[in-house]
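Below is one structure, written out as C-alpha cells, with a few remarks after it.
Apart from one protein chain that is not included, each protein chain of the complex appears where it belongs.
Our next item is chain A:
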Amino acid sequence: MQQISKPFMAEIQKAKRNGKALPGAADGAPVPAALASGPLSVDNREVMKAIGELGEKLDRFLTMDAQQIDHIQTEIADISGRIKATKVEMAALRHPLAGEDKFEQASQELTAVVSATEVATNTIMACAEELEEIVQELKSSMPEGYQADRVHDMTEVIVRIYEACNFQDLTGQRITKVVRALSFIEERVDAMMGVWNRREFEAMPLPPSVTKKDGDLDLHGPAPSTDAGNISQADIDALFG
C-alpha cells in the first residue's frame, strides 16, 4: 500500500480559501484539525489499476486500429476496382458514344421476326385455303374410289397445316415477352448509369461491335431494304446492268 502524507491540492486550496495553512505549507499557517491529527492515508490502488487497464486498452486499440485501417484500405481498393469494372461493363452495354444501341437493335430484330413469321404464316394459310378449294372441286368431280379417298386425305393434311400455323401466335407472344424483358433491362442499365456521372462513361473504352466481320466488311444479316445503307434487289439488278 502506498501512503502519502502530503495533502491533496483540493485540500490545500480549500485551506487557502478558509485562510488556513496546511502542514508543509510555506506560510506556516495553522493546520486543519482533521489533517493535523496524523498523516493522510489514501488508497489509490483502484485508480492505478484503472490507469493500467486504460493503458492496455489504448495499446491494444492502437495496434488493432492500424491492422483494421490496412484491412479497410484493402477493402476500399477492392470495391473501387469492382465499381470501375462494373462501370466498364455498363459502358459496354450502353456506351453514350456508341453508334449502335444493342437493346434497340435486338428489339427491332425480334419485332422483325414476328412480322416475318406473320407474313409467312399468312402465305402458308392462303396456299392451304387455295389447296382446299382445289380439293373440294376434285372431290365433287370424282367418282368414289381410291383416288377420291386420297383426295379426302388431302383435306386432313390441310387441316394439319392450319393447326401447325398456331405457332405464329405463340412465337409472337413469346417474342413480345422477350422484347419487354429487354426493355426492362435497358431501363435498369439506364438507371444504374444515372446513379453515376454519365460523362464518366464517355471516357470508357467503346465496346466491341457485335456485328460479324469478314475481313474489313461487316456482315449485318437480314435487314429491310428501307434501312439506311441497304439497297433492294431491283437496285442490285440495276448495278449489274
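One rule holds for everything that comes next: contacts are C-beta pairs under 8 Å (C-beta built on N, C-alpha and C of every residue); 3 or more make two chains touch, one makes a residue touch a chain; residues count from 1.
FYI, contacts and distances are computed from a predicted model.
From the set "Iron ABC transporter", "Paraquat-inducible protein A", "Chemotaxis protein CheY" or "Peptide/nickel transport system permease protein", the protein name that UniProt assigns to the chain left out of the figure is "Chemotaxis protein CheY".
Touching the chain that is not shown, out of A:93, A:113, A:138 or A:165: A:165 (per the contact rule at the top).
Interface note: of A:173, A:209 or A:230, the residue touching the hidden chain in the full complex is A:173. By the touch criterion stated above, the residues of chain A touching the omitted chain are 118, 121-122, 125, 128-129, 132, 155, 158-159, 162-163, 165-170, 172-173.
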